[in-house]
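Shown below is the structure under consideration.
We show some of the complex, not the whole, and keep each chain where it was.
We just call them A and B in the order they show up, numbering each chain from 1.
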Amino acid sequence: MSRTYWGGAVVAAMAVIAPSIAFAAVDAETAFVFNTFSFLIHGVLVMFMAAGFAMLEAGLVRTKNTAAICLKNVAIYSVAGIIFYIFGYSLMYTDVSGYIGSLSLFYDTSDAEKALLAASEKTPELIKSVTDNGYSVMSDWFFQMVFVATAASIVSGTVAERIKFWPFMVFVVVLTGVIYPIQGSWTWGGGWLKEMGFSDFAGSTLVHSVGGWAALVGAIILGPRKGKFGPNGQVLPIPGANLPLATLGTFILWFGWFGFNGGSQLALGSAADAAAIAIVYVNTNLAAAAGVVAAMAASQLLYGKIDLTMALNGAIAGLVSITAGPDLQSHYLSVVIGAIGGVLVVFAIPMVDKLKIDDVVGAISAHLVCGIWGTLAVGIFGSGSLVTQIVGIVATGVFVSLVSAVVWLALKYTMGLRVDPEDEFRGLDQAELGMEAYPEFGPRAQVM
Amino acid sequence: MSRTYWGGAVVAAMAVIAPSIAFAAVDAETAFVFNTFSFLIHGVLVMFMAAGFAMLEAGLVRTKNTAAICLKNVAIYSVAGIIFYIFGYSLMYTDVSGYIGSLSLFYDTSDAEKALLAASEKTPELIKSVTDNGYSVMSDWFFQMVFVATAASIVSGTVAERIKFWPFMVFVVVLTGVIYPIQGSWTWGGGWLKEMGFSDFAGSTLVHSVGGWAALVGAIILGPRKGKFGPNGQVLPIPGANLPLATLGTFILWFGWFGFNGGSQLALGSAADAAAIAIVYVNTNLAAAAGVVAAMAASQLLYGKIDLTMALNGAIAGLVSITAGPDLQSHYLSVVIGAIGGVLVVFAIPMVDKLKIDDVVGAISAHLVCGIWGTLAVGIFGSGSLVTQIVGIVATGVFVSLVSAVVWLALKYTMGLRVDPEDEFRGLDQAELGMEAYPEFGPRAQVM
């Protein structure tokens, strides 16, 4: 069963059982309301992650690029939502042949729902025709839409402070309209990876690694910011301008992640679903907390200091790591999985630096490395097969990297990807937007 | 049927149908819980919009007026909530004669609910006496209360940076206690506009235009900030001091708007209501996204640059525009309506400037202009009559403008509305609060 239809199946099962027993179970219409509401309210929490990414990235760039990164985050969420409405959702979830869905435009409410809403008398037949689906059509769309926006938000942080606005937005269109839905159809759309048994509950691979691969390829093709690497190859720190904002962004992401993972149960209309969601919430929180503690301990041991940004990345690392399998019933494993994620990010960030890849916010380490780790962990600790998990990771990585590379390169040799050095020095805010994020705070330290 | 009683009617209908069919429908008590919870959780989302307005406005004023605008936003939400408790709700929703409700003080839980809560044994009779109302009495009050606070928050942004604190708060008392409830009673209270068929699902006119009219009249009477218009009439930009905060504020507003529009379905206790809310969520998001994209495109075409604040205003414009009719079942219309809103705001902001009206945050353009547009759109695309929509817009505009003008002028000639020029130059923070919002960030650019 695919990500989309799981809830419906459960509800159908309930409907069969319900009449035959003395014990009063959730009726089909009540289950429909629960399932729909779960998509909506969890979806709203995920939507707010757009604010989390915006604040995290606004806190970690320099002041001269802050308005530009805010603009990108607002634009990403907007464009992703429209593209996913026009054709993205359809490519991912409608009539998936195995490798891709169908291209039908303008996803829409079902006729059954329209008939029910239009009817002055809500007859049992009309209600049943709607509740047979298990949840409302557009609530599912809404929940899936906020996921694609997340994948795109990951990219903006990595390539910040030097990429041109419009080429970046073109990439976002391709990522959210083509790359994300196609690979998504393989698993959540019910395609070949799902058939093979690949397991990714809420998207360690499907969302976070996808964003991470696209970001990695983008960072390589784009090249590092001026001043990030010294003439002798040394790594020069470029500190973020507003760490309370980065902290806020991380907390918002954590907050939204309960929607991300909890809503991915895809149903709330039975005791089993409710209990499962509770387990997901707890594991999500334990993994994030363990990620923070592990990242703090690791940076204290390695560097003798605790870097705030390492602790924040530890939280995100823990969250990404548990996202493939937050339904584990052994909670201590969540602590283990999250803690390993927290350690991984502390090692990955300097390693990415050593490879001369300039990732402004650490998204490659937090989302790609830990996304891979989380997906493997399901094979190690969970019900999945490790081999299948590796197949899924590799297939997704190859596909996303290749297509991303083609798109990034095409943009590079047509519109151009990178602002010119003077504009980079002045900052994107003045160069591209003609404004300043903090016009009264100054004089600024001259950070190259 | 009025805004208040709609949910109850649906539930009553369900109760009639339920016993006679084999299909298991939502029972009356379950529907009551759903309806109540929808009011509460959606109301909490709307409550958070107070933080959104605070951050948006704090980001768009200058540093010297930042603490003052924060204080105003906290005070507005508080005062509005208390006034609406003491008599505002009653004026709007209780025994509406057509033009105004009754003046009964201290809105309260029903006797039926008190009896149920006090009973040690919850008998079916006690439960039924409560569930017959469809939702809990105070959940509805809570949801309506957060709306009035929104209307008042709109005003503070426009008149920022030069208005005195206490006269402003007096205006807020009149706005939330008299102006808003009276015009609200005409439609949501079941009064004459409702009778006529005026349609405003979640308040493009009733909330956003009301705030916008009050802001417009206030800005005219108050006059522009010193330095906003040059001696030869030229418009001088006064940039906001903290654009990431403005971005955060916009995202919070967007997040809260799902409660604003979604909760305005006023019921969740049936499949039809759940499906309707899902449609509302989707349309709300599509319109906001389209507003952003359209505002970006328009400002790129007109000015050759994308202003971040234009993109943010585009989001708000899209949201306000869809608020009168987010229940449209043709989702592409939401894209159209939101996009037109996004374009409107890009044209309206310089036009307001040309009229020498100083609107610090662009609230008149986003909330009034787009509020009118959204209300018209229901007449154009939705089920409403365009003539009736115009009647509602004009009636509300005339009433709110006139009463606001009287109150603003009365305040001007008694307490005085405007701080003296020296205090305006020093900033309201030092002049009125004796503090600074960012005491360590400086020296400040001397922006007049």
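Please note the rule applied: a residue touches a chain if its C-beta (ideal position, glycine included) is under 8 Å from a C-beta of that chain, and two chains touch if they have at least 3 such contacts.
Owing to the predicted nature of the structure, the values given are computational and were not obtained by experimental measurement.
> For this file, in which 2 copies are placed, how many copies does the full complex count?
3
In the analysis below, only the chains that are shown with their structure count from here on.
> With centres defined as the mean C-alpha position, give me the chain A-chain B separation in Å.
Centres of chain A and chain B (C-alpha means) sit 31 Å apart.
> Can you list the residues on chain A that touch chain B in the complex?
18-19, 27-30, 32-33, 36-37, 39-41, 43-44, 47-48, 50-51, 54-55, 58-59, 66-68, 70-71, 73-75, 77-79, 81-82, 85, 106-109, 113-114, 116-117, 121-124, 127-128, 130-131, 136-139, 141-142, 145, 165, 242, 245, 248, 432-442
> So in the complex, the part of chain B that touches chain A is made up of which residues?
13-14, 17, 21-27, 30, 34, 41, 45, 62-63, 239-244, 247-248, 250-252, 254-255, 258, 262, 268-279, 281-282, 285-286, 288-290, 292-293, 296, 305-309, 311-312, 315, 329, 331-332, 335, 438, 441-442, 444-445, 447
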